[in-house]
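In this view, the complex is presented without one of its protein chains, the others remaining in place.
Let's turn to chain A:
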Amino acid sequence: MTPAGFTVAFAALFWGLGGAIWLLMRRRYTLRQIPQFFMDLLGFPVELAQSLFGRAGVPYALLLPNMLIFGFFTFLPMILNFYVSFTGGASISLFDRPWVGLEKYADIFTCENYLSPKSCSNPGYNFWTGMFNTLWFVLIQVPILCVAALVTALVVNQNIRGRGFWRAMFFYPVMLSPVVIANIWNWVLHRKGALNASVGEARDAMTGLAGLSGFDMVATVIFAVILLVVSERSLRSNDGPSGSWTAVFGVLIAMLVYWSQPLSLIGLPGSGWLGLALAGGLYWSVSTGQSFARMAIIGAGILAVIMLLMIQFDAVFSFGRYRPINWLVTPNTGWPFFWLVFVFCWSHMGFYMLILLAGLQAIPSDLYEAAKMDATKPFRAFYRITLPLIMPTLTVVLVLSLIRSFQIFDEVYLLTGGGPGRETFMVVQNIYEVAFANDHPDYGQAAAGSILMAIVIAVFTFFQLWLTRRQSDL
């Protein structure tokens, strides 16, 4: 019998038999109180503590199981991590591991050029590739996730029908397991899968439509009518242009600029950015209630008409033959990384949305009523009321999603396996592979990697908390 088994057997005997005798000696149970007896037996250590030390001993007994588990399975490993990282060899017995000092750290830091992981030693290469990919992932992922969650929470918080339904739908992917999520997206993103098929069909249909004679003219007229309606709508209201219609107008302008490529006249690229900047400027001027907002919209409208006449719509909508993309496998395209970010957002956004929604609903509605009395613009109300009051919740969401994204493993491991090449190889996968998926497990190396990762996470978290120190209520 192993010592652990012996201990368990002894504890069971003491608890079950000893507790039963102890209880039966002190209390009387009728036949109907048998459930009561087992309930008391379950709490026997607490009862014992109360009878030995009085009421003062009870809280310690109550905290004991939780603290034992925290101690053995969280704090002890945390400390042990340092010890393991200073030892070498593949032995699982802690006393059997030779002390190697800082060698494992030195391995990671053996680099000729600290900016390129390729010049490092092998463990260093794996670790720094994982670390850089993870940092990159976190920097892209966290803002996107938080903005998406905030926008969704704002929309769901509107006065809409079926709020419970929408909220539940956005939360649903959070319930799905990583394996299920990976299988679903593997299936959709397969080279012959649903996504490639529908993109291909849509493009073929559009190309076919653009090939019809007179398509150019019809498209120009339709766009002109849409522009007319939207600009009229956004200018209609007496107290300044309408924000939402301006947003639609801005999207249209951005599309027109992108298609007509005005900068190519003077031989410059980047018309797409120009369009986005124009749309953003328009929306900013309207939402902040600038006096020239109306003139800006009219000016943009005139510009839009000129650009509309420049566009050859057949050329814009003629896409040519579509080659299915192997989304998760093709190297050097950035697609595997993109889909990783997308799937992570897809599966985690609902959770952060719910937290933000709770924060939004805690904002007293009379603030908005007061703002309405003062004829405050919705954008201004968002900037001056919603954002400052949601900031504490947003900080929590930022910190949580940051820690969460840093630890990304399941989704990558199951979707891309770190590939193609090492494009999506994350730091936790490095730790996992070094320690557990290796013929010669190097626990010391993995532990050293964990500690470095812990340091990076801590630095990031504190930096973020410091940035938002005034708003934080963590």
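The definition used in the following text is that a contact is a pair of C-beta atoms (placed from the backbone, for glycine too) under 8 Å apart; a residue touches a chain by one contact, two chains touch by 3 or more; residues count from 1.
Keep in mind that, in the parts below, contacts and distances are computed from a predicted model.
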Protein name, per the UniProt record, of whichever chain is missing from view ("PorT family protein", "Lactate utilization protein", "Sigma-70 family RNA polymerase sigma factor" or "L-arabinose transport system permease protein AraQ"): "L-arabinose transport system permease protein AraQ"
Touch criterion as defined above, residue of A:Thr30, A:Asn159 or A:Ser213 at the omitted chain: A:Asn159
Among A:Ala9, A:Leu24, A:Leu94 or A:Ala202, residue touching the chain not depicted: A:Leu94
Touch with the omitted chain, as defined above, among A:Arg28, A:Arg55 or A:His440: A:Arg55
For chain A, residues in touch with the removed chain: 2, 4-5, 39-40, 43, 46-47, 50, 55-56, 58-60, 62-63, 65-67, 69-70, 72-78, 80-81, 83-84, 92, 94, 151-152, 155-156, 158-161, 164, 166-180, 183-185, 187-188, 190, 192-194, 197-198, 233, 242, 244-245, 247-248, 346, 351, 354-355, 357-358, 361, 372, 396, 400, 403, 406-407, 409-410, 414, 428, 431-432, 435-436, 443, 446-447, 450-451, 453-454, 457, 461
